[in-house]
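For this view, one protein chain was removed and the others were kept in their places.
The block that comes next holds chain A.
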Amino acid sequence: MTDLLDRPPGGLPYPGGDGDDLELMLMIRAFEYKLLDLFAAGMLNGTTHTCLGQEHVPVALSPLMDPRDHVFSNHRGHGHYLARYRDPHGLLAEIMGREGAVCGGVGGSQHIHRDRYMSTGVQGESLPVAAGVALHLSRAEPGAAAWAYIGDGTFGEGAVYEALNIAALWRLPVVVVVENNGIAQSTPTSAHLAGTIAGRAAAFGVPHLAIGSTDPAEIRDIVAGPLGHVRAGRGPLVLEFRTHRLGPHSKGDDTRDEQALREARAGDWYHRYAAADPAGLARVESEQRAYVAAVADEVAARPPSTGRAACG
């Protein structure tokens, strides 16, 4: 049930073109930095997990998602939402508890629901749910898929394997998107994961792609073929992205040493654009920052949410 009437008029429309990956990546990045600023200014509550360094993953994948597809996101999900809906107003209003919030301010940063998109901050638990949705899709809307974003650390949870087993056994259209940033909160992957994610997918006979590219167009080329198999009913797929977490886990809780931080920053997709077209990058970046700053001013000035959801 879309109830856009709840939203005050005059929300700034998203300025980026529909197809412009860089604009979207920089909008997401500006959004995340804005959140950290708002926290520092005491304007936000609780906690938040930014996707700084991982923006390219949902930006690459969202155009591959059919409107009938379900998406299950996790605690680090702002980019997942923004890439699918280009709706920084609704998300920021949700996080700030303002009028026009996607979920009436009840969900906050980690529990977003809109149409066929849902996130939860409880790790691993959405995978079996995605498999269940996928079973329904396979019967009711063949060709549609359920996507679930998870981190490397989440491979510690048993629910992940119950879901992989069932999804593989029953050939369900599930795409597991792993954002492997090499760390879970403060625990490096080497200290929390035996073997490899590829090996775990293999154990269930599930195809696995390791993706190091940060170029959205290239990523789409890599994924398109295997995704076709999922949509054709041949079973699940695991896409493992090598990513880098540029910021703290949530706020001010980074335990990594300088060397590890340097490595994370070196892996940022940003450098590729900076090398190719520094002036162009700077222009788009300042545009997106200005846009997000205006969104934040506008949303902060809205009255508190009345609990009515802006989107279904």
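By our rule, a residue touches a chain if its C-beta (ideal position, glycine included) is under 8 Å from a C-beta of that chain, and two chains touch if they have at least 3 such contacts; residues count from 1.
Keep in mind that, in the parts below, contacts and distances are computed from a predicted model.
Not shown: a single chain whose UniProt protein name, out of "3-methyl-2-oxobutanoate dehydrogenase (2-methylpropanoyl-transferring)", "Electron transfer flavoprotein subunit beta", "Elongation factor 4" or "NADH-quinone oxidoreductase, subunit E", is "3-methyl-2-oxobutanoate dehydrogenase (2-methylpropanoyl-transferring)".
When the full complex is taken into account, the listed residue touching the unshown chain is A:Gly108, out of A:Gly77, A:Gly108 or A:Pro236.
Only one of A:Ala159, A:Ile222 or A:Ala300 touches the chain withheld from this view, namely A:Ala159.
Among A:His192, A:His229 or A:Arg289, only A:His192 touches the chain that is left out of the view.
The chain not displayed touches chain A at residues 45-47, 97, 105-111, 120-125, 153-159, 184-187, 191-193, 253, 255, 304-305.
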